[in-house]
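What you see is the complex with one protein chain gone and the rest in place.
Going by the order they are written in, the chains are A and B; count residues from 1 in each one.
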């Protein structure tokens, strides 16, 4: 049985789970909920950077991303921040759909799968 | 080419697919649709236990979970059953959003990725 490493595992979820070089993040939401879609997206991507770094990797190693927007109309504004964050030629496979999120102040939630 | 093992594969989906020690379940819904959110969640988690056992693993080896709620307002009630089910320190990376499901009686649907 190979090892599973969990980061900040609580009663509900782990922020990151790693197994066999594959790294799964939670659906990350903004910690600062006062911001607009661009601010929330940047805040989330900063958190993802930090989570990936804890597992010895970074955003050049993204495999898959799932993105939920409170309003699909925010897609262009979210994409602007998202594409500025992505390394050249390093985009993951992605789906982005609208969904009602856990808190009405959440405008976007992003979950990624990466690898070492 | 390494082997793929499918459990209860029908014309639409397999309940579980395993490859290279990674185990993917379908989005599991309750078989007893008369129940409330707590009952449906417990029913689903019992099914997931059985599916994982068929593949030689259990809920201590969860990597990722995707949860869809018919109403995001059911989140706390679902979480109570979910967190009681999870082993100490064994939570997966998770996202939980609201979505309209295949049958109006389905209150929750849960898909997990686990490993041996």
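Quick notes on this one:
Rule of thumb we're sticking to: contacts are C-beta pairs under 8 Å (C-beta built on N, C-alpha and C of every residue); 3 or more make two chains touch, one makes a residue touch a chain.
Small disclaimer: the values here were computed from a predicted structure and weren't measured.
For the chain missing from the display, the contacting residue among B:15, B:42 or B:75 is B:15, taking the whole complex into account.
With the whole complex as reference, residues 1-2, 4, 6, 9-17, 19-20, 22, 24-27, 66, 68, 99-102, 109, 111, 113 of subunit B touch the missing chain. The omitted chain makes contact with subunit A at the following residues, 20-22, 61-66, 72, 75, 79, 82-83, 86, 89-99, 113, 115-116.
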